[in-house]
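Mind looking over this structure? Questions follow.
The complex appears here without one of its protein chains, the remainder shown in place.
Naming follows writing order (A and B), and every chain is counted from residue 1.
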């Protein structure tokens, strides 16, 4: 077995849900070296998150933004952590509901997701910079 | 260390939360070959999900269905992705809130969960077919 790790940067994105499958795969060709195993993607931030969902119709991602704003509204009277802006505490809550990592099987040198699945970067702040991801793969090497 | 992977199919289930612990374990006896490690279960779909929770009293799973229907209602006015039915967009949202994989420690050839824990398949669509899971284990082999 082998384990390979790389840190990458995703350029700044507007608040919302963004497909990053191609960006991740193209920056990590080492996925192609594994016969089987797992690819983990970890986001080093507390106001953005990662999830796996439908990657075909872009209105799905718009509905994610709308619904998460209902689920975690800004300006709740009970929020105490407010000094970084009204979008900050909701961003932390959304990040934990969705999670800070995804783990995807690798089979025959490729991410083994379902036909419609893709990786979303979920940007919960109005204004932010680029985001750092740690990519780690482990598994058995392809026999060539 | 070793890494073993298998794809299995779970027969079609009604909308709701279903215990699949026995079905997974019986289809993956290779878990018994590891001294320690992890078992990952990944679902290759965007309208069903996986979680770990109380596997004794079946009313817990009924309450999961009731509460997730409150948390993510159908027919919200802001949904744009509606052409696959009123249960479709809520299914995508529930899938990301719960997650598309679980990772469970393996110790002495067995899943090392707590006494009450089991694996749920969360079926969020009214009508659907079977569901595909990718099972991956990795860790140190048992010394016999």
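Going forward, contacts are C-beta pairs under 8 Å (C-beta built on N, C-alpha and C of every residue); 3 or more make two chains touch, one makes a residue touch a chain.
Values in this document were obtained by computation on a predicted structure and should not be read as measured data.
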Contacting the left-out chain in the complete assembly, out of A:21, A:35, A:69 or A:101: A:101
Selected residue (touches chain absent from view) among A:89, A:104 or A:119: A:89
Absent-chain contact - pick from A:10, A:34, A:52 or A:72: A:72
Residue touching the undisplayed chain, where the options are B:8, B:25 or B:60: B:60
For chain B, residues in touch with the removed chain: 1, 36-38, 51-54, 57, 59-60, 62-64, 66-67, 70-71, 97-99, 102-105, 107, 112-117, 120, 138-140
Chain A, residues in touch with the chain not shown (by the definition above): 1-5, 7, 40, 42-46, 71-72, 76, 78-81, 89, 92-93, 95-97, 99-101, 103, 132, 134, 136, 138
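Basically, only the chains that are shown with their structure count from here on.
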Centroid distance [mean C-alpha coordinates] between chain B and chain A, Å: 20
